[in-house]
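The complex appears here without one of its protein chains, the remainder shown in place.
Just so it is clear, A and B label the chains in written order, and each chain counts residues from 1 on its own.
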Amino acid sequence: MSNANDRRARLRAWSGAALVAGAAGLELSQLFVDWPFPVWAYVVATVAGLVLLWRGLDQLHIGMGARAVAAVLALFVVLVIVVPFGVVVVLGSLQRPVDLLTGPHVIPPQPTLDQYVRLFNIAYLSEGIRNSLIVSTTAAIVATLLALLGAYAIASLRFPGRRAVYTSVMLIYMLPGIALLVPLVAIFRTFRLIDTLPGMILGHVALILPLVTWLLVSAFEGVEPDLEHAARIDGAGRFDALRRVVIPMTVPSIATTAVFAFVLSWNELLFSRVLYVSSTPMLAPSIVNLMDPINRVEPQLSAAGLVASVPVLILALVMQRYLIRGRGEGAVI
Amino acid sequence: MSGAEAAVRRGTWLSRLPIRRENQAYAALFLGPTFLLVLALIIYPLVFSVSLTFSRVSTLGGERSWVGFDNWARLFRDPLFAQSLGQTVMYVVPACILAVVIGLAVALVLNQDFPGRLLVRASLLIPWALPPVVVAAMFQWFLDGRRGLLAPWLVQLGLVDKAPAFFTGVPGTLYTLVGIHVWKTFPLIALIFLVSLQYLPRETIHAAQIDGANAWRRFRYVTLPFLLPTIGVALIIQLLVTIQLFDLIFALTGGGPGAYSTYNLYFYAFKTSFEHTNLSYGAVLAYVVTAIIVVLGVVLTRGGRSLRLS
Partner (left out) sequence: MAEVRLDRVVKRYRGLAHEALQETSVTFKDGLFTCILGPSGSGKTTILKLLAGIEEVSSGRIRFDGVDVTNVTPERRDVAMVFQSYALYPNMTARDNIAFPLQLRGLPRAERYRRVDEVAAMLGIGPTLARHPRQLSGGERQRVALGRAIVRDPKVFLLDEPISNLDANLRMQTREELKRIHADLKATFIYVTHDQDDASAMGDEVVVMAAGRIHQADTPTAVYWQPADRFVASFLGRLPMNFVTGTLGEGDGSVVLEGPDGLALDLGPRPDGVRLPPGRVLVGIRPESVQAARADGPGPGVIGTVTLTEVVPPDRYLTAAVGSWSVRARVVDGDEVQPGDQVRLRFGLRSLNFFDPESEQRLDMSSAGPS
């Protein structure tokens, strides 16, 4: 690799980077200043810049061009994901409603935590948070426990109809909630479970149980069968083998599945809306309530949205190492 | 006492059963609770709604009369049914194509090794984890005509001439919902592709490079064929999810603007049962949705599997 080639490659790379940065920068600055360039000019410049950057870097180090361009594009992806949330929900919750009359702002001119304080004065919101916490946590735990036993049976026990049970788990998961809802309401009415927390928990468990079971079957099938055999030969009965050997080995999968169950329950809208009449508001329907033009105060909605998002975001972040598994580890997703 | 006899003596009563019975006993014990729950809260409701479809019921506990196939026949005369069905397709087709294309592109990007890659991968979880109602509320403000930020940005960036009306156009609003739905779902699709890509043998790519293929050719002749099954899976997942789209419609448009421009079949079933209180016809609609989903799900997964085997 001669020096002249290297210099040319570096020139290419730098000019490419300059083009991309320049085009993007100019285009963005159009938010404040008016340039006379048409849109397509920016697009062409950016694409050309990226190509130059790629080619140039590739000649310096094999594969580096692709990586650099990927980094630039990844930045774009992150912006698409984070900007709406960051600007609208996070920053938006800090705005004063009166400031919104002067037009949209990205940065709140007079940020205030007022909306968060006010959240707790709205009964159905604070109750909604409380109820959702109780329901989702309980439903996640109950569903995971039941699914654990069931999944172990499907994965490790031999009984007639095992295949049928496994396929029916999948089939039942496919059923849309709307198909069950009306008769379910009828049943709940009969047993006076409508508008009660236990009823809500029961409904949520029924909703998430098939998927949770299916996930855990995959987790258990990943355990080396010899280990269970060894435990049984050593003298452990089924329950002991499950308790002392299989479960300790699958704790990450079980925890991840429980988190998944919690997220499913927490985000759920349809059942939570229908099974509630007056005394068990849940968080998701309460937020819909706030979106009604009659009640809507944007910053307040954002604050409520942020509070509703924090638990699931934290859980997802904590478990993300397990949720996105790579080769040879058995992915949950 | 000999060792063999002493051994046979120990254990809980379940262990004393012969092997086959022991398996079955534990299976019954472990699957029992789940089975009961499913029977009571899923199977029975399904069966019960069949009888609903053949009656005329407006409120539960109210008058019930047998009307045979009347409710089912109504499907064919109901213009809103046809409209909802058609609009469901209008949701599904763009959502599937967009989510898969964008998801694949993002997965390819994230497959490269650059600093901060894991951070970007983690940020993909945000749209997945966010409650749909929060996403709805977020975009409601973001895309608002007067107070939202995206509209003025688009104008100032020169991408459009005047502020687009995201929530007041027909059929524009439906496509706005598609866009929001894609925003929420493309990360999961991207992750599915990302996991698949990790199984692509590096040697095949190296061989292609040595053979002189550039990046586009490598993608077209090596990566893409490898990913075809995953594309199928992603399409199926997105299809089944989008058919059941409910939260965004309920929260953002309530079916409007206009009379029914953002209805899909699922939402129509909900409205019929719970707001028009026509429980029997609602049950019929719900069954149609169920049938579509189950049939599509089974056919597509079976078809996908046999395609893969061939």
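Everything that follows uses one rule, which is that contacts are C-beta pairs under 8 Å (C-beta built on N, C-alpha and C of every residue); 3 or more make two chains touch, one makes a residue touch a chain.
Please read these numbers as outputs of a predicted model, since none were measured by experiment.
In the full complex, the chain left out of view touches A, B. Listed residues B:R16, B:R220 or B:R302: the one in touch with the omitted chain is B:R16. From the options A:A230, A:V277 or A:V318, the residue with contact to the chain not on display is A:A230. Residue positions on subunit A in contact with the hidden chain: 158, 224, 226-227, 229-237, 240, 244-245, 248-249, in rising order.
Touching residues on subunit B toward the chain that is not drawn are 2-11, 15-20, 22.
We take it that only the chains that are shown with their structure count from here on.
For the pair subunit A and subunit B, the distance between C-alpha centroids works out to 14 Å. On subunit B, the positions that touch subunit A within their shared complex are 10-12, 14-15, 20, 22-24, 26-27, 29-31, 33-34, 37-38, 40-42, 44-46, 48-49, 52, 60-61, 106, 108-117, 120-134, 136-142, 147-149, 152-153, 156-159, 183, 187-188, 191-192, 194-195, 198-199, 215, 240, 244, 246-247, 250-252, 266, 269-270, 273-274, 279, 282-283, 286-287, 289-290, 293-294, 297-298. If you check the complex, the residues on subunit A that touch subunit B are 27-28, 30-31, 38-39, 66-68, 70-71, 73-74, 77-78, 80-82, 84-85, 87-89, 92, 100, 103-104, 106, 146-147, 149-150, 152-154, 157-160, 162, 165, 171-172, 174-187, 189, 202-203, 205-206, 209-210, 213, 235, 237-239, 263, 266-267, 269-270, 273-274, 283-285, 287-288, 290-291, 298, 301-302, 304-305, 308-309, 312-313, 315-317, 320, 323-327, 331, 333.
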